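Presented below is the structure to which this report refers.
Selected chains only, in their assembly positions.
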Amino acid sequence: MRLSLSTWPQVEAYLARATGVIVPIGSTEQHGPNGLVGTDAICPEHLAWSAGERAGILVAPTLSIGVAQHHLGFPGSLTLRPTTLIAVLEDVVASLARHGFRDLYFLNGHGGNVATVQAAFAQIHGRYSLAGTASPLRLRLANWYLGRRVQALSRELFGDREGSHATPSEISLTWHAHPDRAQPMAFDPEVAPTGAIADAADYRARFPDGRIGSAPGLASVAAGARLHEAGVEDLLEDYAAFLAG
Amino acid sequence: MRLSLSTWPQVEAYLARATGVIVPIGSTEQHGPNGLVGTDAICPEHLAWSAGERAGILVAPTLSIGVAQHHLGFPGSLTLRPTTLIAVLEDVVASLARHGFRDLYFLNGHGGNVATVQAAFAQIHGRYSLAGTASPLRLRLANWYLGRRVQALSRELFGDREGSHATPSEISLTWHAHPDRAQPMAFDPEVAPTGAIADAADYRARFPDGRIGSAPGLASVAAGARLHEAGVEDLLEDYAAFLAG
Amino acid sequence: MRLSLSTWPQVEAYLARATGVIVPIGSTEQHGPNGLVGTDAICPEHLAWSAGERAGILVAPTLSIGVAQHHLGFPGSLTLRPTTLIAVLEDVVASLARHGFRDLYFLNGHGGNVATVQAAFAQIHGRYSLAGTASPLRLRLANWYLGRRVQALSRELFGDREGSHATPSEISLTWHAHPDRAQPMAFDPEVAPTGAIADAADYRARFPDGRIGSAPGLASVAAGARLHEAGVEDLLEDYAAFLAG
């Protein structure tokens, strides 16, 4: 059940029976020569929409631009400053809380967002803590690529050629969502170098085609289909555990 | 050509021949009993994707949450504070400028965003003006519902029952994008009351079902198809005029 | 009744019978070769003081610096960043609200302020909307130059040579307020070019003497006197309508 495709009376009816919502959050940034710029937003959105459909969970609009300053050396990458993303999250959470949502589950697709989202959670809870009142909100950040089934499947499919950016897993999953965008490609070297992340100039110098440690030449729509199923199951399980408290 | 569905080499190739980009911007807010919460984001996105496809124009991810504090009395509405949206726009524009985009065309679907987007433009240009350097950027805000063809067609179809919020035009257009979401409905009164906008409590008191001055009972997928064509033509014409300077 | 020239017991007495106040808001920016830098602040202040005197309405101090980044190519122009003006308006409104003022009428003299003032209104109302309480405030932005009588008189006096910046109307009105500053002057070309506004460098390139579409050579103290009377009547009528709800 997508919020964007619902009417307010439908949301009102949903709130009469539930206080939880999934908010996909991603990034718009380069994902190597054959990965989509929207990969990190498409993945959590794709899983959240499927899970929401299957289990009748409301899914908020995807926050599709994240903290990706280190990718700005590659055309098409967009970033928010961390303080901007904190402000966005404060507003989105306050809006949802206004309507009675209490259990906010952020499904994330981008490692670079994790720190800022957790900082935002502390900022949000901190208002209550400083005021000496109890926060009515429960906030959870989950990364789809760290789900139990997804991790197992990813290891099975790609082993240590998964890498950490522009991975065959995430690229496969986007191709499952958008099969017409699948761009099988041979890479040289097959597996990209690894290393730490700093600013955009440093990133481009270390990782000249954008990949980190990955072999996206292994990506396929078929793998994407399996990852999709694994991801949806991970999400439904973890969301249920979250609601159960 | 959607940025999210492109690879960075494709964006690089695009930038070799063009410096323009369309950024759809909308809102997530109630649109009356049978209008989708995502209406104001869906409309500009739908038009931008079609126009981008037709003419090879790059379309950035939709900024789907806007300034909608006055709708918070209705479940599902989300808002950014104006200062938050200004920060978001500063970051998105700075990211695009970093890559060499020069002509940024924001296609807007929500009247409540106009003031804040224009304030953001002044904030962005002002950095250059205060520094005493020329801004390399050209920024334009266009509202799809004010296009020449769209206005004419809207008048033809709905006359003075168009209204100003949850209009049959915008609802028809979303139904063209998502026909399975079409919810024909009879309204009482057929045409909603009109008036000024302040805060959320005041809004809900004045406009109890969320509509302002409109008769969304007139919406139809067929009307949406015609509005879509008119809107795409308006957009392509205005975008070309913008690029021409 | 000017707030600056009142004592607090006088304001207390005023509040016992009224909850409305007029806040003139303008700009400090070039107004062409013979227009005063303070034009956009002088005009609403002049009208507000006269109307306040005539009808016993309290007039707050003029906010004389606005959003004018595009004029910074001309010596003497000052600007606030839009986010700064929003903060100023938040504070001024909060201060007035603290005393029991409820109906705040901003009389504006500068088109470049409109977007930011409206964004500030959304920011202010939004605090209440997000908190789920009703805003006690009514906020209105009116532009003196768009008043019914002023527009009619302006058309009668200057027709299509009125233009949009450094207009003969506004310059005449400032000369009525400060007759010793009247600088009749012949212009070449008589009517300035028109066009869109971006940053300061672009503005100076397009509009080399600062005017946009106007013929301030037509300005006169006599015209100013008539515009003053029209403007005061427009203001009193619109303010009464605002109070009436």
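Per-chain residue numbering starts at 1, and chain names A, B and C are given in the order in which the chains are listed.
Just so it is clear, a residue touches a chain if its C-beta (ideal position, glycine included) is under 8 Å from a C-beta of that chain, and two chains touch if they have at least 3 such contacts.
What you see is a predicted model; the values in this text were computed from it and never measured.
Colleague: Number of identical chains in the whole complex, 3 of which are shown?
Modeller: 6
Keep this in mind: only the chains that are shown with their structure count from here on.
Colleague: Can you name the chain that lies farthest from chain C, using the mean of each chain's Cα atoms as its centre?
Modeller: Between chain C and the rest, the longest centre separation is with A.
Colleague: How far is the middle of chain A from the middle of chain C, if each middle is the mean of its Cα atoms, in Å?
Modeller: Their C-alpha centroids are separated by 47 Å.
Colleague: In angstrom, rounded to a whole number, how far apart do the mean CA points of chain B and chain C lie?
Modeller: Spacing between the chain centres: roughly 30 Å.
Colleague: What whole-Å value do you get for the distance between chain A and chain B if each is reduced to the mean of its CA atoms?
Modeller: Their C-alpha centroids are separated by 25 Å.
Colleague: If I count partner chains per residue in chain B, which residues reach a count of at least 2?
Modeller: Residue numbers touching two or more other chains: 72, 79, 81, 83.
Colleague: What residues on chain C touch chain A, complex-wise?
Modeller: Contact set of chain C toward chain A: 129-130, 132.
Colleague: Taking the complex as given, what residues does chain A use to touch chain B?
Modeller: So the residues of chain A touching chain B come out as 2-9, 11-12, 14-15, 28, 30-38, 41-42, 60-62, 64-65, 72, 74-81, 83-84, 87-88, 90-92, 95-96, 98-100, 178, 181, 183, 210.
Colleague: If we count contacts the way the header does, which residues on chain C are in touch with chain B in the complex?
Modeller: Within the complex, chain C contacts chain B at residues 67, 69-70, 72-73, 79, 81-83, 86, 112, 114-120, 122-123, 125-126, 128-130, 132-135, 137-139, 198-202.
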